[in-house]
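Shown here: the complex without one of its protein chains, the others still in place.
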Amino acid sequence: MILPLLIIAVSALLSLVFVYMAITEKDLLKAVAFSAGQSICYAILLQVMAAPDIAMTYIAVSVGLYSAILLFTISKTERYEEVGK
Amino acid sequence: MRSGYVAMALVVIAALLPLVFVSVVPVDVPRALRELGKYYVLNTIKDSASPEAVAAVVWDYRGLDTIYETVVLYLAIVGGLAIFRISREVAKRAIIGLTVLTQTATKVIALLIATISSAIALHGHLTPGGGFPGGSALAITSMLIVPVFSVYSLLERGITSTRLIAVRGLALTALGLVALLPVIRGLEIVTNQRFYPAGLGPFVISGSISMYNLFEFFAVASGFTAVAIYLSIPEELYRAELGVGGA
Partner (left out) sequence: MGVLESYTYVLVILVLALNTMMSIYGIVYRPSLVKKLIALTILSDTVFIAIIFVGYIFVHPLVPPVYTGAIPGETEYLAKHASDPLPQALVLTGIVIGLAVNALIAFGIIQAYRLAGTTDARKLVKSLVEEGVE
């Protein structure tokens, strides 16, 4: 019983770091990479909470399809966001 | 303030606050299933002949919601086609994919992913999985193939985005037919066990659930391959279509 609870606590704290880095990053490619990292932390959380159906769908959609669509969008528009002008 | 230090401070605060809270206020954690969830877990084999409770809830107990969700996904893909529309033919160019090493590795990986994703989709009524994870996994393969083999190699073989959206429409029609067929005998739409057989010879097919999974697999895979193709055509063609200058 200790191991599942420990995994839940560690991956929840790790996702906090990834979300903070994704929101405050000015280079949008790095923000997409941090968002994919946050999705992996959430997928670990889903597997430990005994929802394997959702874990499969979530990894395929969030790490695969969102990163691909966002990469296509960034390559057709601007790469850096300009904060504070 | 550098963002690394702020992130570490956030983690330390988030790790210590619950400790303080738990030592002051007694917290009771849930240890029993809710009543509705327990009903679904206990009665899934009797009502829908499928040993997987989540697939039964998605396609049988709440099947109408899932049909509407499939229609929403279809409308999103067709709406994208309205933005990325070209009236002329895309001119053929020299194929400039990546190196031979990458292409060979991608061929092996694509074959493996195609096998795994069809296994996930076809076994959706017996193990966790179903139409959506299988279709999304195959769609990731197409998003991998398009940069490696360059979209012109796909267009040359006649795989254009409009044809793939036609395949998507056919899969949606088949899905709608499976849902509407019980009306012939006077039952409601999206009926499972009162109309469809639970087993076909030695195989367990759980009535309409395995058919829904199969058609949903083709629908999602073809829809997102069409998206990958029309997102990879270069921007000059779209700008010429709209009539704006380059930027």
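The letters A and B name the chains in turn, as written, and every chain counts its residues from 1.
The rule is short, and it goes like this: a residue touches a chain if its C-beta (ideal position, glycine included) is under 8 Å from a C-beta of that chain, and two chains touch if they have at least 3 such contacts.
Fair warning: this is a prediction, and the values are worked out from it, not measured in the lab.
Q: Over the whole complex, note the residues of subunit A touching the chain we left out.
A: Here the touching residues of subunit A are 1-2, 4-5, 8-9, 12-13, 15-16, 19-20, 22-23, 28, 31-32, 35, 38-39, 42, 45-46, 49-54, 57-58, 61-62, 65-66, 69-70, 72-74, 76-78, 81-83, 85.
Q: Using the touch rule from the top, list residues of subunit B that touch the missing partner.
A: Contact residues on subunit B toward the absent chain are 10, 14-15, 17-19, 21-22, 26-34, 36-38, 40-42, 44-45, 51-54, 56-58, 62, 65-66, 69-70, 72-73, 75-77, 79-80, 83-84, 127-128, 132, 227, 235, 238-239, 242, 244, 247.
Please note the rule applied: only the chains that are shown with their structure count from here on.
Q: Can you give the whole-Å distance between the Cα centres of subunit A and subunit B?
A: Taking the average C-alpha coordinate of subunit A and of subunit B, the gap between them is 19 Å.
Q: Mind listing the subunit A positions that touch subunit B in their complex?
A: Against subunit B, the touching part of subunit A is residues 9, 13, 16-17, 20-21, 24-25, 52-53, 56-57, 60-61, 64-65, 68-69, 72, 76.
Q: Taking the complex as given, what residues does subunit B use to touch subunit A?
A: 3, 6-7, 10-11, 14-15, 54-55, 120, 128-130, 132-133, 136-137, 139-140, 143, 224, 227-228, 231-232, 235
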